[in-house]
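A single protein chain has been removed from this complex, and every other one stays in its place.
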Amino acid sequence: MKKLFGILGVLVAVFVLTAILEPNFLTAYNLQNTLRWTGLFGIISIGAAFVIITGGIDLSTGSVIALVGVLVPMLLVDVGMSLVLVLLILFGILLTMGIFHGVLVTKLNLQPFVVTLCGLLIYRGLARWLAGDQTQGFGSAFDGLRQLAIGRIPIAGDFGLPIPFVILIVLAFLSAGFLHGTVWGRYLLALGHNEEAARFSGINTSRMITVAYVIGVMTAGFGGLLFSLDVNSIQPAVHGNFYELYAIAAAVLGGCSLRGGEGSIFGVVIGAAVLRLLYNAINILGIPTQLEFAIIGTVILVGVSTDEIVRRLAARHELKTTRDT
Amino acid sequence: MGEIPLLEVQGITKRFPGTLALDSVDLRVGYGEVVAVIGENGAGKSTLMNILAGVLLPDEGTIHLDGQVQAFASVKQAHAAGIALIHQELSLLPNLSVAANLYLGREPARAGWINKRTLRTQALKYLERVGLKCDPQTLVAALPIGQRQLVEVARALASNARLLIMDEPTSSLAEEEAEVLFGVIRELQERGVSVLYVSHRLREVMSIADRVVVLRDGRITGRLAQESVTRDEMVRCMIGRKVNRIYTRKRNEPGPVVMRVEGLVTRSTKKRSLSFCLHEGEIVGLAGLVGSGRTELLRILFGVDMPKSGLVTVAGRPVELKSPHHAIAAGIALVPEDRAKQGLILDMSTQPNLSLGALYRHYLGWKLLDRTWENSVTKGMVGQLNIQGVQAGKPTRHLSGGNQQKVVLGKWLTLHPHVLLLDEPTRGIDVGAKQETYKAIDELAARGMAILLVSSESDEIIALSDRVLVMQDHTIVGELDHTELTEKALMQLATGTVHKSPTEEESIGEAA
Partner (left out) sequence: MLQRASHYVHCVVIGFLVLFLAACGSSDEADRPEVGFVTNGIASFWVIADRGANTAAEEFDVEVSVMMPPDGPAGQSRMVESLLARGVDGIAISPSDPVNQAGLLDEIAQNTYLITHDSDAPESQRLVYVGMDNYEAGRMCGQLLKEAMPEGGEVVLFIGLLGQLNADLRRQGVIDELMDRSHDNSRRDPVDQVIANERYTILDTRVDQFDFARAKGQVEDALARYPELDAMVGLFVYNPPQILEAVREAGKLNEITIVGFDEDAATLQAIRDGEIVGTVVQNPYRYGYESVRVLASLARGDQSVIPENQFIDIPARRITVDNIDVFEAELEDIIGN
């Protein structure tokens, strides 16, 4: 938990500062929206975190989102399949993609960067080809299904918790339970720190790494489903572009080390929240959109360096106390 | 001996934390002389070579070259003075051509452009000198290992080396390749190049060296001129140490056979396949010099590497050793040589490290971690093995070497394996922790575990083993019962001075 201080500090600082500068920030409407976006981006960030924990990386997230975003409305609306069938097909495709990534990484020993970069290119191309570059959407149909992305659970007065955020919180608890409470999670952390030692401890590291890639693609696909339900207008060439980088940024902000082994699911959720809060602050404060990336880059750097400094101070302190005893 | 030698070393002393690696060593090498340095594992050979090559600085002593005092602060300076070290692991870049490797970092260049033609003619000259007929444009990766060794020598010559230090140059060479290398050494000798030849292959040393210097425990224990070099004499100098009774074991009668290895052929097998068996409650030492194939054998038995052929049975059932988790499931556990890389997850605390190997069978429903079990196992192991410095959440990185090793050992004890493979279990840990490790190993054997112990410290092998298998050249060349176990007997088998065939011997031809 010590590690999350820096990023929590950033979250609170941005929140308070924006609230002071622009009172409209605190309206139920605005907070709901920010929570909804946090939910959507947080879901894909959790998947990215699992892959990063094994010491890998998944660059295909954005393209998976595009492919799902194209496939779902096409199958539901144009082909007219039943929802259950579409979800089953989706599940099958995503599972295959995840296993494909994992097998290439573990059995062929290809670098994760290369494998998922090719995934990025391939899935984007497939999405564009399937849709013929036409914008896809659900039109005005499937309003019930769309509540998954745009619905809210009323809490008090105007304020309701957006469903994607609720989904994120449930997913975060499940993921944290998986990572820290199950044998498989322990295996993932162990092999992320030291794959060879994990293998020498009898862990089937290839299988576990593949599991991580499957989780990565699955959450990207699930997030992609929600994204498509939310924006309802999916242009295959641009939908989800760069989302993998947002996911990776949130994971890193939340304390995942790209060297592997380190990671906290709740850190990732906070990381995603910081990113969405920043976007919201930039827009609501009327800061020119051109500065967006510069501001976000700066905040990520500040957050990550603060964490590193806190960690070092803590390590120094720990060393001192162990020496004293 | 009145004239000034090429190299004169006086009173070199080097201390490492806890050990005296070299203790006032004197050494002379004349012009065009081949001097062999021999000694057991850990006698101080490598330290001496590294000091001469500028890798390490001596704590005391002087080095004279051509009568001039030298103080090498770096490999570069030693190199410039004409000393070249050819490592056991070759340092060539396999993806570059032979010529490029010869002149790496010293390319003949004009205004930043490499002069290809000069490079080629120069390279050809030096390749010829080492008797290597290959195109300088050939990639090093395409050359057989023996020729690469010759390229190393050529590279040293191209940098005007006058003293070549060769560290176990033949360890990966076939016999014919070694012969070619010896020819080259003799030719160099005639040209006035001196060679310091480090090896533990006594036969080689006898054929190539003008003089032999024997190191033991950092001291020179013998200087033999070529006339007086005999194997027995060399072995006597190498082992003449007083054997410490480092641990006294109560030996118990071994039980039935637990593991049987038959006709094992590995990738490195040269002559004979491997066969042996381990009994319940027995500690079997696996002795041999560095590079004799001990670690490779353990890796195969633990499923890390695959054998070419052979049959392994544990508790009467044949087992397929496809991976460590297959081996573990069959009841085989390994405490690896490299604790930091293979034994522990250094960034995790003691508890997850201790339970990691057994998680595959200790869990609650839904694969949930069984914390109660983990806690009790940790408590039990910390007490049983007396692991010091354990704190919840404190990474094992911060434990001492001895306590880290206890954690690795503890990881397997939770599983109660049939067979425990130990690879250098006391390397880099202090004396007190060693005693505790010996005690733990002893107790495990007393409880019926079959233990295969690899160690380069003959004291350890002698004190602990019921029986010792001696390896040389990737095969078992002898077997000694604990009653006939002496350092001399071990060394004679390991260096190939005598042969004592194991009872179950097969040739590859028969096994295949």
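Order as written gives the chain letters A and B; numbering starts at 1 within each chain.
Everything below uses one rule, namely that a residue touches a chain if its C-beta (ideal position, glycine included) is under 8 Å from a C-beta of that chain, and two chains touch if they have at least 3 such contacts.
Just so it is clear, the structure is predicted and the values come from calculations on it, not from any experiment.
S.K.: Please work out which displayed chains the absent chain touches and list them by label.
M.R.: It touches the following shown chains in the full complex: A.
S.K.: Using the touch definition from the top, which of A:6, A:137 or A:185 touches the missing chain?
M.R.: A:137
S.K.: From the list A:101, A:186 or A:239, which touches the chain that is not on show?
M.R.: Checking each option in A:101, A:186 or A:239, the one touching the absent chain turns out to be A:239.
S.K.: By the contact definition given up top, give the residues of chain A that touch the hidden chain.
M.R.: The list for chain A reads 22, 24-25, 27, 29-30, 33, 37, 40, 128, 132-135, 137, 139-140, 150, 227, 230-239, 241-242, 279-280, 283-284, 286, 288-290.
Assume only the chains that are shown with their structure count from here on.
S.K.: Which whole number of Å gives the spacing of the CA centres of chain A and chain B?
M.R.: So the centre of chain A lies 47 Å away from the centre of chain B.
S.K.: Spell out the residues on chain A that touch chain B in their complex, using ranges where they run on.
M.R.: These residues of chain A touch chain B: 181-184, 186-187, 189-190, 193-194, 196-204, 261-262, 322.
S.K.: Of all residues in chain B, which touch chain A in the complex?
M.R.: Result: residues 302, 304, 323-325, 327-329, 334, 336, 341-348, 352, 356-357, 359-360, 363, 366-369, 398, 411 of chain B touch chain A.
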